[in-house]
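One structure below.
Note that one protein chain of the assembly has been removed; the remaining protein chains are unaltered in position.
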Amino acid sequence: MNNSFGTLFRATTFGESHGPALGVIVDGVPSGIPVDEAFIQKELDRRRPGQSAVSTARKESDRCEILSGVFEGVSTGTPIAILLRNGDQHSSDYANIAELFRPGHADYTYLKKYGIRDYRGGGRSSGRETAARVAAGAVAKLFLRESGISVRACASQIGKVKANPPFRWEEVEKNIVRSGDPAAAEKMILAVREAAGNKDSIGGIVSGEILGLPPGLGEPVFDKFDALLAHAFLSIGGVKGVEVGDGFAVAEKRGSENNDEMDPSGFLSNHAGGILGGISNGNTVTFRLAVKPTPSIASPQKTVNLRGEETVLEIVGRHDPCLVPRIVPVAEAMAALVVADLLLRNRAARVQD
Amino acid sequence: MNNSFGTLFRATTFGESHGPALGVIVDGVPSGIPVDEAFIQKELDRRRPGQSAVSTARKESDRCEILSGVFEGVSTGTPIAILLRNGDQHSSDYANIAELFRPGHADYTYLKKYGIRDYRGGGRSSGRETAARVAAGAVAKLFLRESGISVRACASQIGKVKANPPFRWEEVEKNIVRSGDPAAAEKMILAVREAAGNKDSIGGIVSGEILGLPPGLGEPVFDKFDALLAHAFLSIGGVKGVEVGDGFAVAEKRGSENNDEMDPSGFLSNHAGGILGGISNGNTVTFRLAVKPTPSIASPQKTVNLRGEETVLEIVGRHDPCLVPRIVPVAEAMAALVVADLLLRNRAARVQD
Amino acid sequence: MNNSFGTLFRATTFGESHGPALGVIVDGVPSGIPVDEAFIQKELDRRRPGQSAVSTARKESDRCEILSGVFEGVSTGTPIAILLRNGDQHSSDYANIAELFRPGHADYTYLKKYGIRDYRGGGRSSGRETAARVAAGAVAKLFLRESGISVRACASQIGKVKANPPFRWEEVEKNIVRSGDPAAAEKMILAVREAAGNKDSIGGIVSGEILGLPPGLGEPVFDKFDALLAHAFLSIGGVKGVEVGDGFAVAEKRGSENNDEMDPSGFLSNHAGGILGGISNGNTVTFRLAVKPTPSIASPQKTVNLRGEETVLEIVGRHDPCLVPRIVPVAEAMAALVVADLLLRNRAARVQD
Partner (left out) sequence: MNNSFGTLFRATTFGESHGPALGVIVDGVPSGIPVDEAFIQKELDRRRPGQSAVSTARKESDRCEILSGVFEGVSTGTPIAILLRNGDQHSSDYANIAELFRPGHADYTYLKKYGIRDYRGGGRSSGRETAARVAAGAVAKLFLRESGISVRACASQIGKVKANPPFRWEEVEKNIVRSGDPAAAEKMILAVREAAGNKDSIGGIVSGEILGLPPGLGEPVFDKFDALLAHAFLSIGGVKGVEVGDGFAVAEKRGSENNDEMDPSGFLSNHAGGILGGISNGNTVTFRLAVKPTPSIASPQKTVNLRGEETVLEIVGRHDPCLVPRIVPVAEAMAALVVADLLLRNRAARVQD
């Protein structure tokens, strides 16, 4: 354990990549929210493999089924369970990795922790696990919509190719790398293809923002808004860093440059990324995630087998050469879960009138 | 709420900077650990203001008193409460800020969240709150010591001055910026003084590592080791970004460069920073935190008062021109709390023989 | 929320009586436990409706499907999800109750809390919800078996008919009321039939015990063993009281009668019910639950409809005239969940050698 995320609005996920199914229980969803199954499915389709020329050729339908918590199209306040059956998996693809540790994967650490591992497709450590997060995040988005809050993300860098801000959000779903900059998108696609052509993979950065936030979200002192976002993002496999607001750029800045001054119209800048002292200040929350290159590559790599003997591995399965485009909806989902939880928790902050 | 951190090894803190006292209850400390009060005091002294020429001139003794949970020098398994009385505070320093919002501070957001704020020195949002974390972290370090695990951190960058790795850890406490590179330390001190001389402040980066870890720590999927570290670090006021292992550098890397290959002797590199799939792999865990420049500066800044009217603020109190040296022990404390908790949680991972 | 129970060994349930399915995610199950699906099914069959002449005539197959967390018959340490599809329900039976509040049911309170309710069969407040608990409890029992711990319960009273201790545990599953006293069983069955014949229902008491416990389970001060048992049992619909050890009988006792003296062979009595200061003392833990008469009865009852108008209700569906026999396995399941969790939590109590 722990396969739960959130305090009041809480997602609990289960499922291995090659078991019968994945799924999630979303507990704490307030009653009275229209739950649009088609929207949940659409979000899942954004994460689905096989969706484009730069993603894995694996086909997974990821058809969602709502099992509980919704009555006549509306949330009842009881837990919403969503089931995602696994399709016909190629377990045989993984027979050869049952006996060794794939570099960059969790094979070694799961075995060390549990003394046993489901080696088929990485089992619970598979990226497929994020499908359940996207389903939960879709429910969170439906809840946030009631309060006028939305989350969006895009690929802002792949390899050395950077998207030029300000991002053109309406273009993100129109290019297969989900770039916020259509001009950069072309180069990003080339970079991914070039890496794949070399039996390799490539990393990148996801940038995102949360819009429509009221001031006051975030629980001092340990459950600061940014602390929960960081927790959420680094819980996604392959993410190695996170920034809020100006992030690592603050290291070289002066206080006079970094402070966001105010006048009667509000804040005059947003270096803080919408969060002060761990609490939203009403500005847009901005964040960035560093995504590592896919560890599954076709090039030969040194590793050891279960008996500790040296061996060489060439991974021949179907894998995304770059994780960034498919992590975009996962990052949005995790951010939505954080905000939904904080919105509920904030209701307890004051004596009510 | 939430002023608790951790699941089994849990710290709950309280206290405002100008109230009677701060403190912490550390719950879940296993019985049988020698609790060395002098060690806790030494850790607090590392965080204490007024300790050097680059820190604030405020004097706080931060004398700790253990109130419970220790009997004849050994932990009993019951909660360890530690009290830190506040000394003679200059509340009058803050009279002028009662009526306005300091740029870069949590004044605005606390008021929006709670409808009331303790404006004396930032109240609960003061950096002084971290003293309780350091006390709790010291208890965690004493526990980790029993398992041969240790945590260390240093200033790796201040402004544009970077410490050159590998860090010389034995030098860290010998220079007043806690640099891991004695040569860089001199330039860092100059950079801090230069900023202060200009009525300004400066940011930086803290780097750290966790040594002696067994493989297996970290709870998939949401409480991954790195996710909890990120949560811990971004819960420290002024931290705007976090990296584990190669961090944001992974964006430009290929899988063949980033994967840590293995041979019978173990991992051949440590790009992952000691964590795979959210679980420690037995290597050193490495991390970095981006620290913003101190928001309290003596230069004039635009802001608004409680009535929304424009005003200009020059902060004349005693403030650190750079937070980095004093955040070093706080980062260590938070990392120690994360590891202590995961160590206990990991005991539940397997059927015991 | 909250649909989760437990800290480390945690069950999260979902499902309405007339929705597509019920189920549970059991998180925190240690790896390496043989997970016998047939055993889980057998436990579910003990709770299943339609199993005997004194239970409801409704037929539900309650066929369980394990969706995750088990690989080659053994737990992997990842969450075990269990699905129970709902069969062909008679939703039409409930059309007439959509507009009114059944006395003794949660119809009124769910509507007041959530502003909406799934009125089909009580929705989430249905006794059917306990099927997911029994499935989770079965997993807990499999885990406890590895440590030699077992839980058993029986009907000790139905109406005015009391079972005579000591209970004959091997007889419990041989009579349809699950009495611990075969002689009393006959009279209990008559009492149930007599109540049903009068279009009425009848209450009773479940008694149980936990065997094979090591000393040391229970977390002071709020999560005492007995406090968690009481929480667990009163979370079962229809339970109105709980006793541990001598229970309410202690009110009339002297300290000299109630204290369990010791000699070198151990405790000389067990008035405490195996728990001292909230921690198991190595003796058998004993408990009792008071179960109210089934609220659904065929006799006419005064109530109001959604518009607040007076009406009379005669419930004509298929209902158990006495809940006791079917609550027996539910009580066992909840006790098993408590013990499994405490067993894992106790591993964190001491520095390990």
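Each chain carries a letter (A, B and C) given by its place in the written order, and its residues are counted from 1.
To be clear about the criterion, a residue touches a chain if its C-beta (ideal position, glycine included) is under 8 Å from a C-beta of that chain, and two chains touch if they have at least 3 such contacts.
Computed from a prediction, not measured in an experiment: that's the story for all the values here.
Listed residues B:Ile116, B:Leu268 or B:Val316: the one in touch with the omitted chain is B:Ile116.
Here one chain is not drawn; of C:Glu43, C:Asp246 or C:Glu332, the residue touching it is C:Asp246.
One chain of the complex is left out; on chain A, the residues touching it are 7-9, 28, 30-33, 77-78, 143, 146, 220, 344-345, 347-352.
In the full complex, chain B makes contact with the omitted chain through residues 1-4, 8-10, 12-16, 19-23, 25, 27-28, 31-32, 65-69, 71, 74, 76-81, 83, 113-118, 123-124. Against the chain not displayed here, chain C makes contact via residues 1-5, 7, 13, 101, 103-106, 108-110, 112-115, 124-125, 129, 157-160, 195, 198, 200-205, 215-216, 218-224, 226-235, 237, 240-264, 268, 272-273, 275-282, 290-297, 299, 301-304, 308-310, 345-346, 348-350.
Here, only the chains that are shown with their structure count from here on.
Touching chain A and chain B at once are the following chains: C. The most centrally placed chain, judged by C-alpha centroids, is A.
Relative to chain C, the most remote chain by averaged C-alpha coordinates is B.
Bringing chain B onto chain C by least-squares fit of CA atoms involves turning it by 180°, to the nearest 5. For the pair chain A and chain C, the fraction of shared interface numbers is greater than half, so the two copies use mostly the same residues to meet.
The distance from the centre of chain A to the centre of chain B, each centre being the mean of the chain's C-alpha atoms, comes to 26 Å. In terms of their C-alpha centroids, the spacing between chain B and chain C amounts to 46 Å.
Between the Cα centres of chain A and chain C there is a gap of 38 Å. Multi-chain contact residues of chain A, defined as those touching 2 or more other chains: 1-4, 13, 110, 113-115, 124.
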